[in-house]
Each structure stands twice: as C-alpha cells, then as structure tokens.
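Complex shown without one protein chain; remaining protein chains in place.
Each chain carries a letter (A, B and C) given by its place in the written order, and its residues are counted from 1.
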Amino acid sequence: MGAGQASSGSLAAARELGALVAERGWIVLTGGRPAGVMAAACAGAKQVRNSLTLGILPGAEGAGSDVDIAVFTAMGDARNTINVLTSDVVVACGVEGPGTASEVSLALKAGKPVILLAAGHAARVFFESLKAPGRLIGADAPIDVVRLIEVDLAIPRWSP
Amino acid sequence: MGAGQASSGSLAAARELGALVAERGWIVLTGGRPAGVMAAACAGAKQVRNSLTLGILPGAEGAGSDVDIAVFTAMGDARNTINVLTSDVVVACGVEGPGTASEVSLALKAGKPVILLAAGHAARVFFESLKAPGRLIGADAPIDVVRLIEVDLAIPRWSP
Amino acid sequence: MGAGQASSGSLAAARELGALVAERGWIVLTGGRPAGVMAAACAGAKQVRNSLTLGILPGAEGAGSDVDIAVFTAMGDARNTINVLTSDVVVACGVEGPGTASEVSLALKAGKPVILLAAGHAARVFFESLKAPGRLIGADAPIDVVRLIEVDLAIPRWSP
Partner (left out) sequence: MGAGQASSGSLAAARELGALVAERGWIVLTGGRPAGVMAAACAGAKQVRNSLTLGILPGAEGAGSDVDIAVFTAMGDARNTINVLTSDVVVACGVEGPGTASEVSLALKAGKPVILLAAGHAARVFFESLKAPGRLIGADAPIDVVRLIEVDLAIPRWSP
C-alpha cells in the first residue's frame, strides 16, 4: 500500500518490493490505479515471469496496465477495507498520504500484520501508540520485508 | 451467478459451464462461498488445467476450496455490485433465489451483458420488462453460453 | 423505493404514499436523489408538518431538496443494501427499473417485508417464484400500503 502521489524513494522501494514479492510466488495486491506506489509495485512484479498482480479499484474502470486481475468496486475509499481484509500481510511503502494511513489503521484493526517500509518517525511513533490487535513491524529495505514475510510470518506461496 | 441453495439442474449446469469457460481461458468469477452454484462453477473450472477462479466473498473468511483468489469484502450482499462490475459478462445459472435476482438486476443497471441460462419463464418475462441499459440474452445449455460469450460478445481470453 | 425515471402513475403514487407515511409518524427513507420516485415520495412527506425524510445517496453529494437527513455513501448501487437493511418495511412504487428490482430482491433476501404497490403482473409472478425469507405483499393503492404497515406489520411510530 502507498500513496497515489509518492516520493521517488517510495516509488523505487515499491518497484523493488513488487519484484521481490513476485519472485517468491506471492500475489501482489494493490489499489490498482495507474499511479504512485500502486503502479510501481505492479510494474516491479510484472518484470517477473509467472507473476500475478491483483488490483482492487476504487472506481468502475481505470486499472493500471500492469494489473492482471482488476476488481472494480466503485465504492471509492470504502474499498480500502477490502484491500486490507484480502491481504495476508499489509506493507506500507512510506506513509505519506491519508489513504495509506487509513489502510494501515484498518489493517491494525483487522488484526493483520503490518510492515512499515521506510516510514518516517512520526508514523512509527503514532501507529505504535494505538491499541490494536494487529502486529506492527518496521523494515528499512524491501529485502527485509520479504524476509519478514517468509521467515517471521511464514506466509505460504500462492499457487492456483 | 446463482443461488447458494440451488436445484440439481442448476448445479450440473454450473459445473459444466465452469469447465467450458475455463477451457476457453477466461477467469471464472463467483461469490466464492463453498455452496450451491458458486461451488459447482469453481469445481468445474478447476478440472481444467491452468484455470483461474476468482471469488468475491461476502465475509472476511470462508472461501471455497476451489477458489484460487479470494477477495474478502466483509460487506455482505453489498458485494454483489462488485461481482457485477468486475465481470465482462454475467451468467445466471437459474434465477432461483433473491441474491441471483439482485445480481441480474444490478448487472442490467450497470450496462453489462447478462445471459440467463435455463431460467424459468417468470424470470425471463420480468427481466425483459425492465428498462435497463444492459443486454439480456437467454441460453438453453452451457455450450450455448460460451458460444455467445466468444462469438456474439467477442470477449477476449485472459492472460496474466 | 422506485425508479429514478418512473411513469407518472408511479410518481403520483409515491407522492401520495410519502404524505400518508409521514402523517403516521414514520420516517420516509429513499435513495435521496432529486429524481423520480425518490423525489416524489420526499416531496409528499414534506407537505406534512414534523415529517422527517432520510436519503441514502449513491454519491458524495447531490441530495434532493426535500431530503432532511442525507447520508452520503459514495458507493453507487452498493448502497441499495443499506437502504434495505435500514428500513422496517420496503415499499416498491412500481418495479420499472433494475435498481428497484435489486432492492426488492435484496429486501426479500434480508428477510424484510416488501410491499409491491401497483406492480405489474410480471414483477409479482417473478418475485413470488423466488425462495426467500422475506414476506411479499401486494397493494393496489397508497392507502392500502399504510394500512398494511400499521395493522398487519404493526410498525411503531418513530419519535426522537
């Protein structure tokens, strides 16, 4: 997860993370629009053979070109809840915008593990202050994220 | 689309249709629960090599075992709108319950093509009476449905 | 409930019904847009002193001028489920469009009592054919609807 308008650092991290996640055989789930962290993560994933990207869109059309399976909700930001509930792990590539902040919050409420990748100090301190069932983990680099998912969280690979 | 509690005729048709749709390289999208027409269509599809099934669930868990990709909405029947908007074509395997009736209605409102497979007389007469942008087509057998999708509607095959 | 584009008969019935419902101290709940049956029912209700109209909108703005309390969902037709779950009784003023058909279907699925006011033969036959927990009742005129709500269904008046 990450902002539609994101910094170059977040975009590069998202692209690298998308590729690493796809290489390990997990599905890359994003908000599906052709913008920001969503597009970067999907673009990274699609450089990998046999990768699969799932986009859950706020509208009834307008999926990015690197989204393999587009789910159209036409319910705006109410779809953020679906993104979170459909994910085994939620990774925030920077917490720069309010959409990402809402997804991290909803994921913590739903009891999902949340990895904050390269988040600022304010975001980490704030989310750690919340009373929530979900587990919050910090990571500095995309390679740390996939190690956390694979080893600490032991998420199995996906196969159809 | 079809009822969670369906007649044996609808279940057999759903299973056959799931296989035929998967053979042609399209994704089989259902409501994802391990019941009725949803489960039968997915089971049919998964007999086909390289098939892909997408389930859009009303809850936060509980996908059927033949669902490859489960999207969890936790919004009950409000997810029927998502099923319809995400589909290129909506096929109703019998219109026996109110959930299927709502999906056919929402699909016609959203301007989607809707194929009524082996629907009763009352359903056909009623849906034809509605003023709606979507196109309504009747079909007698699963093989007719895939011919309609392929030839009349010219829906392209899916590839990741 | 009723179509955004409705016949003059349905509009007149909705207006009369809105007034009768408001006179008995119930809240008039509609889809809230300034069109069709929704607008007519609210306009009827607002001719009554101390009436209250609740509109549950598909968008983030655009409530009709006779809507006292506008709830903005921005989730399109997925809000039809909310309309139905929030109502004690669902009354369809004609079943001319697919939106109304979806609401009648969802209400029957949710186990709500549904009154079809001046519905056509095809609609009555179809909805009676569905296996659903909700109770379906026909009515010929608005005054019959309020008698059904008050006597048969014994819905209490609303007071803040």
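Assume a residue touches a chain if its C-beta (ideal position, glycine included) is under 8 Å from a C-beta of that chain, and two chains touch if they have at least 3 such contacts.
Note that the coordinates shown come from a computational prediction; the quantities given were computed from them, not determined experimentally.
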Using the touch definition up top, pick the residue from C:T30, C:T81 or C:S102 that touches the left-out chain.
C:T81
In the complete assembly, which of C:V71, C:V125 or C:A141 touches the absent chain?
C:V71
Which parts of chain A face the unshown chain closely enough to count as touching?
3, 5, 75-82, 95-99, 101-102, 105-106, 108-110, 120, 122-123, 125-127, 129-132, 134
Hidden partner chain, residues of chain B it touches:
60, 73-78
Taking the full complex into account, what residues of chain C touch the chain not shown?
27, 50-54, 56, 60, 68-75, 81-82, 85-86, 110, 160
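Methods note: only the chains that are shown with their structure count from here on.
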By mean Cα position, the chain sitting nearest the middle
B
Measuring from the mean C-alpha position of chain A to the mean C-alpha position of chain C, what distance in angstrom results?
41
Chain B, residues touching no fewer than two other chains
75, 81-82, 110
